[in-house]
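Heads up, this is only part of the complex; the chains shown haven't been moved.
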Amino acid sequence: MDKTVPDLAAAVTGIEDGMHLMIGGFGGAGAPIELIHALIDQFRATGSPNKLTVINNNAGNGRIGIAAMIDAGMVEKMICSFPRSADPRAFTEKYLVGKIGLELVPQGTLAERIRAGGAGIPAFYTPTGFGTDLALGKPVAEFEGRSYVQERWLKADVALIKAELADTMGNLTYRKAARNFSPLMATAAALTIVQASRIVAPGEIDPEQVVTPGIFVDRIVKVADPRQEEALMRAGVAYV
Amino acid sequence: MKAKLSNAQMAWRAAQDIADGAYVNLGIGFPEMVAKFQPPGRQAVFHTENGVLNFGEAPAQGEEDWDLINAGKKAITLKPGAAFFHHADSFGMVRGGHLDVAILGAYEVAETGDLANWSTGPTGIPAVGGAMDLVHGAKRVAVITDHVTRDGKPKLVKRCSLPLTGVACVTRVYTSLAVIDIENRQFVLREKLPQLSFDDVQALTGAALVVEGTFADLVVPEL
């Protein structure tokens, strides 16, 4: 069982128009920049995939990563908790003229909905958002006298995530706070595509230290010296 | 009774349907034998509910580490590429549809796909373990079982009489006599022992056996 693929183009093949994509990362930490840019390359070359719904905590920063996807015109809708950043113009410009959709979800609810999608829990109750505009239209229920909002699972066709270390069976570890949403997204997508800084043979990751077990991973591509979104931003890099 | 497969032979037959690279959960007890009969060149990854992926055979006696066990509380070993995780993550794998197949034992299987395998009725000590989770989680839920009970009664029935483990969950049954799919709330005969006629198998089955096109001989090596 070897889930590695030879290059980034092979890693992102088969992603279709209209799909829902979970993309790991919180701000720049954990953003799989190389996978995202490979997908942009594919869109520029073929016009596809287009009309994507992207699920991420944020909505892009500057002119790289998710922001560059939005700039390229591939993204129909964002599902996120915080569509602001140091340089949010890609999303903001399109949003203010109605050219991109937004489903705003409280951050913990976003995480829990993705976890629920991966764990086969179609709905759950949370105190978060009760009585606020973000709970409008959602069922509510009382438990022991306290009010809760019913939230639904969130799944995706594809997850793009960045790992630190992978074995060829797909067991993963992450780097510091770059972990964030990625272990959850890996569980909630039909196809989970991983870029890893290093790939080792099975047995070279201590089974105690695996964060994402290989069962959740479909493709692994090596990106030996991955770029960091925040560092690129600060260097003024644009992927146009 | 005429010819029938041994437990090992049933396990062998079930193993032939497991693809290379499949993630598999085997029920406690006799279904665990399936792991021994993976066809050459194929390597499945076995999951156990108590938080281990990619475990291997039992260790030699005296070599057991009792912190390294399977859901049946038997000592296991690890293969390269194993992982440990907690129970909620483990059942996230189960319930979330990440296992390709679960192969379980049965008291009764109904033509509706209902399974009864956890309770023989209101007396005694009830115990369910992970069975109810597994039947609603794996992409494919198969049963491996003698075709009839010890006293010769059909285990494949129209409706289960024992408490259910799950509703409409089983899609294939490997028995000591036949391989039977459950489709559209019917038992569809796919393979039967060549020594038995269709009527022989039907006579030992508690609901109508349907034939779609044709069925094959169930041929299993001596084991």
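As written, the chain order gives the labels A and B, with residue 1 at the start of each chain.
Please note the rule applied: a residue touches a chain if its C-beta (ideal position, glycine included) is under 8 Å from a C-beta of that chain, and two chains touch if they have at least 3 such contacts.
This is a predicted model, so every value here is computed, not measured.
Engineer: Since each distinct chain appears just once in the view, could you give the copy count per chain for the complete assembly?
Structural biologist: A x2, B x2
Everything below uses one rule, namely that only the chains that are shown with their structure count from here on.
Engineer: Roughly how many whole angstrom separate the Cα centroids of subunit A and subunit B?
Structural biologist: 36
Engineer: If you look only at subunit B, which of its residues touch subunit A in the complex?
Structural biologist: Those residues of subunit B that touch subunit A are 20-21, 23, 43, 45, 47, 52-54, 78-85, 88-89, 91-99, 136-137.
Engineer: Spell out the residues on subunit A that touch subunit B in their complex, using ranges where they run on.
Structural biologist: Residues 1, 115, 117-121, 167-169, 171, 187-188, 201-203, 207-208, 210, 213-216.
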